[in-house]
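Just one protein chain is left out here, and the rest sit where they should.
Every chain is named by a letter (A, B and C) in the order it is written, and numbering of its residues begins at 1.
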Amino acid sequence: MTPLLTAGVGPAIQALLDDLVASHRPSSPAGRVPESIPHLASADPLAFGIAVAGVDGSMASSGDADLPLSIQSISKLFSLALALAHDPEGNLWSRVLREPSGTPFNSLVQLEAEAGIPRNPFINAGALVVTDFLVELLGDAAGSVVGFLRDLSGSAHVAVDEGAAQAELAASSRNRALANFLAGFGNLRNPVETVLEHYVRHCSITMTCRELARAGLFLANGGQGGPGGQPVLSAAQTKRINSVLLTCGMYDAAGEFAYRVGLPGKSGVGGGILAVVPGRCTVCVWSPGLDAKGNSVAGTSALAELTARTGWSIF
Amino acid sequence: MTPLLTAGVGPAIQALLDDLVASHRPSSPAGRVPESIPHLASADPLAFGIAVAGVDGSMASSGDADLPLSIQSISKLFSLALALAHDPEGNLWSRVLREPSGTPFNSLVQLEAEAGIPRNPFINAGALVVTDFLVELLGDAAGSVVGFLRDLSGSAHVAVDEGAAQAELAASSRNRALANFLAGFGNLRNPVETVLEHYVRHCSITMTCRELARAGLFLANGGQGGPGGQPVLSAAQTKRINSVLLTCGMYDAAGEFAYRVGLPGKSGVGGGILAVVPGRCTVCVWSPGLDAKGNSVAGTSALAELTARTGWSIF
Amino acid sequence: MTPLLTAGVGPAIQALLDDLVASHRPSSPAGRVPESIPHLASADPLAFGIAVAGVDGSMASSGDADLPLSIQSISKLFSLALALAHDPEGNLWSRVLREPSGTPFNSLVQLEAEAGIPRNPFINAGALVVTDFLVELLGDAAGSVVGFLRDLSGSAHVAVDEGAAQAELAASSRNRALANFLAGFGNLRNPVETVLEHYVRHCSITMTCRELARAGLFLANGGQGGPGGQPVLSAAQTKRINSVLLTCGMYDAAGEFAYRVGLPGKSGVGGGILAVVPGRCTVCVWSPGLDAKGNSVAGTSALAELTARTGWSIF
Partner (left out) sequence: MTPLLTAGVGPAIQALLDDLVASHRPSSPAGRVPESIPHLASADPLAFGIAVAGVDGSMASSGDADLPLSIQSISKLFSLALALAHDPEGNLWSRVLREPSGTPFNSLVQLEAEAGIPRNPFINAGALVVTDFLVELLGDAAGSVVGFLRDLSGSAHVAVDEGAAQAELAASSRNRALANFLAGFGNLRNPVETVLEHYVRHCSITMTCRELARAGLFLANGGQGGPGGQPVLSAAQTKRINSVLLTCGMYDAAGEFAYRVGLPGKSGVGGGILAVVPGRCTVCVWSPGLDAKGNSVAGTSALAELTARTGWSIF
């Protein structure tokens, strides 16, 4: 183990990140990109970026860490955190469970069997319920997620890619089916189209790896680090989000990711993965090529090497 | 066995129908009515009507056989017949199967497992595909079903209950979910809302037992009996619709209905059942109280007694 | 339509059967044979036989109608009939349903969801329950089925292929799993191995097409035709078995068979199909090559042509 085990983020990290870029950036297109989402299908298949943000405020990055990526499902993590920040009593948890789904992320089967209560907030159905919760609470759910991410990342560049959002909204048959299904069970309180639009828009936010790593830092820091020195969440809430990330954050591959990487993390079909090393740092990696489960191929393997070399696994 | 076995519909039938009304009309509300559909929830729970139409043109009825009922899923039978009348090559069958579903009628599970191809045209998903087929073919699908039923029944009173349709459309989350799900698999060719509106409207047609029995008569008559003496369908098409009715016409209780009644039939949550005695007659029975599977309690038991007493089972 | 529509089985039938043999006997191996069952895997893939038995006692056949075939699941029909012959009150029906399964024939899913009550007596789980019922009732269940089939067919050659049965028993992991699963739900009353052995043995009975057609004749004859002129079953029981055959007799292809052929029927993975034309005759066809659902390819197409040419569909 290296000295970086005892410091936040030091110079040894930079060398490690450069190494990971050198060995994990695809030399030819690998994996698949989501054909159903036009702006993702056009992403550079050879892109690869990685950033580490330390709880001491330090930051290191390598590769394409300053290029904007579509955060996609990583927004589910931040919309959940925003909802819980307004919900200290946890009322949200009567409308969504915290169990791994065991089935592909857009499956309707489990939802039907369990009467409209999604298994967790990171499958699409659960994230629609969280979005509905935010619409009820804040009105402009998508705008609020953008504002939350700007505050957390300290970057004014965080924004919805509106063209991408409109294209995705037009192709959202599956999510529209899910939302109507939830509505049929009484688990949406706002109109389906409203919820769906806010959902698609906060999934269409673009950010860089550096911005994402910084935005997620409160999860490594016991909830501390909001704007003006305020905590984002309580320490207990933060631990619990991390636990849900670990068991449910990687679609149908949560077990495999925990096994190989050993960190709480959330992936998106844009190819990004944001991982949390509690008490130490966050890591954001990005590469567009996806595996069969929807997770970045190069991103996952880079994170596996990262934790193997640093000992940062929580286990 | 009685002489009615050798004639179309004779005086012995009238006595039998009166008997069935006397013994099967509920004396107190029994079964359930669909609470989610306001105009059905207000139906008279003690209503009971029955009508028999013979292939020789005779007609007998008893009880509330002249009161209009909401035909609901019975319209799926006529929209299928109308589609096949325009589809001699059976192109429709590439988009919907002909197998019993084995699960409740609005389940999404099987649809997902089989990539958006509904198991048969009588579950909601299948009927949405048939409606989409009619919209593509004829434009005004619901209006065409109304016209088809007027022609077949010879009654100008057949019409959509537009108030009921609008109320049902507003409460159609499950069917809207299904339609979006089908669209996500590429198995709808028209806009979801268009298909859904035509679907709900043709389900909201009101007809009497006598009108329904007459409208279905071509199914007992080898497809003969359209307006102007034209056949409605070929003999082969007719036999095949009857086979799909027998295996799939009673939601999740097709096996039980075949066992107890022994006739092809289609039920609706309005409490109506239209049954076919090939070569002889059709029978339409109506009573609003439903069993757990969505079929009329009194209607099913009356039909069971009818076939027991007449020997009209096809088996 | 030909004169054979008004007679039982006349000379025109012979010509028709010869025709069917000429046009449906495979000229090269088609379909698959069950690799897991050694003695079936070695069947002649070009074999094809057909026999028709009339309710008037007449009989016609063509092709390999006198070669013995392994009846396999066709025995489920006779074990059910034997059980019901001893169960006029229908106690069996509290332990097995009468609904199509909608899933492949050896699936455990539905059984688990429905607490150990098989969907119908023709899926393996249901047939195991029927066999258990016979063991309880008669002791030697397999021997009783053999005796029943000898009486019905008038042939002393009906017998269990004991070598085949032993080979199949040794490879019965799936059925052993099913039987233990049923036992876990309390729906077997005899030891698993006992039930399994009787089940495999009555499935390993060998008979010719002519013997099978004659054995099933009571189903076309209102239950009449047992040894000594006694009825085998009541008319009502007979109609009901036929209804279960129609909705559940062809594994996961019951709807398709009803659509194409239009007759109650039971198939086996030995390549045999026994179909019933109520009031008229039975037809047994055999050819070993199976389709993906486990039904004889050539047998099904021959039956489809037979009903198209004779008008014998019940619809």
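Quick note on the criterion: a residue touches a chain if its C-beta (ideal position, glycine included) is under 8 Å from a C-beta of that chain, and two chains touch if they have at least 3 such contacts.
These numbers were taken from a predicted model, which means no experiment stands behind them.
Note that the undisplayed chain, when the full complex is considered, contacts A, C. Touch with the chain omitted from the figure is made, among C:F48, C:F148 or C:F181, by C:F181.
Among the residues A:G31, A:P45, A:G63 or A:P100, only A:P100 touches the chain that is left out of the figure. Mapped onto subunit A, the interface with the missing chain covers residues 97-103, 110, 119-120, 236, 238-240, 242-244, 246-248, 252-256, 258-259, 262, 264, 278, 308, 313-315. Against the chain not displayed here, subunit C makes contact via residues 107-109, 112, 173-174, 176-181, 183-184, 192.
Definition applied: only the chains that are shown with their structure count from here on.
In terms of the distance between Cα centroids, subunit C is separated most widely from A. Averaging Cα coordinates per chain places subunit A and subunit C 56 Å apart.
Centre-to-centre separation of subunit B and subunit C, using mean CA positions: 32 Å.
Those residues of subunit B in touch with two or more other chains do not exist in this structure.
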